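Here is the structure we will look at.
Note that one protein chain is taken out, while the other chains of the complex remain in position.
We call the chains A and B, going by the order they appear; numbering starts again at 1 in every chain.
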Amino acid sequence: MSDISDIEQLKYRYMRLLDTKQWDEFATCFSDDATADYGGITFSSPRELVDYMRTNLPAEIITMHTVHHPEITVVDGEATGCWYLHDKVFAPAFDFALEGAAFYEDRYVRTPQGWRIAHTGYQRTWELTTSLKDQPSAKLKGAGGPTTHP
Amino acid sequence: MSDISDIEQLKYRYMRLLDTKQWDEFATCFSDDATADYGGITFSSPRELVDYMRTNLPAEIITMHTVHHPEITVVDGEATGCWYLHDKVFAPAFDFALEGAAFYEDRYVRTPQGWRIAHTGYQRTWELTTSLKDQPSAKLKGAGGPTTHP
Partner (left out) sequence: MSDISDIEQLKYRYMRLLDTKQWDEFATCFSDDATADYGGITFSSPRELVDYMRTNLPAEIITMHTVHHPEITVVDGEATGCWYLHDKVFAPAFDFALEGAAFYEDRYVRTPQGWRIAHTGYQRTWELTTSLKDQPSAKLKGAGGPTTHP
């Protein structure tokens, strides 16, 4: 497996653990001193980042984050990666829906345990928020069955 | 071409043949004893699965199935694959629209004719159904031009 393939697998794992809310495993995707900047929401350590996700993405918040078009450059034990994010967030209790896209600019570092995210950050190209109430027929189900959306 | 690349190509072909409704070719993606479980809709043979698709996905039903983030493991002549599905279904005659996501957990087997799907199945992370009537300005066109949506 090449470095680029390993880094892609790391990113796919990160996205899967994010959307399935497996926070302890999610934390293992980062180097010890990793930082993040999600469109201006910044984190100076993996602990801070993971705590934020755990608090703000409880079971009732539904997210989908898919990444596309990996453009990865490896130089020795470091790498940079550009990815095209397409994401959706639903907060059924608030009839809230968000859809958007962004370009990730990541940095990765090779550690004795394999490649890890050293920095992840994105800048939005667009973001659309709507209310599920705008679509009276909307029925939303999460992984565990119907949500609270009426 | 590596095994992983071959399996990715198989999956891409499967999705393309599904959304373009080429059922005879779609059938060739499966091993003879393949099974499937699409979020609880189960099939115990490729024939059963293909017949179901042919019946339930006629020309007027529009589908989009894209898969992302392949996490594939090959051990000898067998392989497993996890994919992130994002899908949309439109049934214009009923003003019905569905969007959702799921994680596929597939099994593949190497045959004399190449890699084939031995089992495919997914579990939904979310699913949103709406009525096109909720958006009075909606105009939907399928591959063959405008659909029946008024």
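Everything below uses one rule, namely that a residue touches a chain if its C-beta (ideal position, glycine included) is under 8 Å from a C-beta of that chain, and two chains touch if they have at least 3 such contacts.
Computed from a prediction, not measured in an experiment: that's the story for all the values here.
Touch with the chain that is not drawn comes from one residue among B:R13, B:R54 or B:R107, which is B:R13.
When you scan A:Y38, A:Y52 or A:F103 for touch with the missing chain, the hit is A:F103. Here one chain is not drawn; of B:I4, B:A27, B:L57 or B:A138, the residue touching it is B:A138. Although one chain is not displayed, its contacts with chain B can still be listed: residues 9, 11-13, 15-16, 19-20, 62, 64, 66-68, 88, 90, 134-143. The chain not displayed touches chain A at residues 68-71, 82, 84, 86, 101, 103, 123-131, 133-135.
Methods note: only the chains that are shown with their structure count from here on.
If you average the Cα atoms of chain A and of chain B, the two centres end up 24 Å apart.
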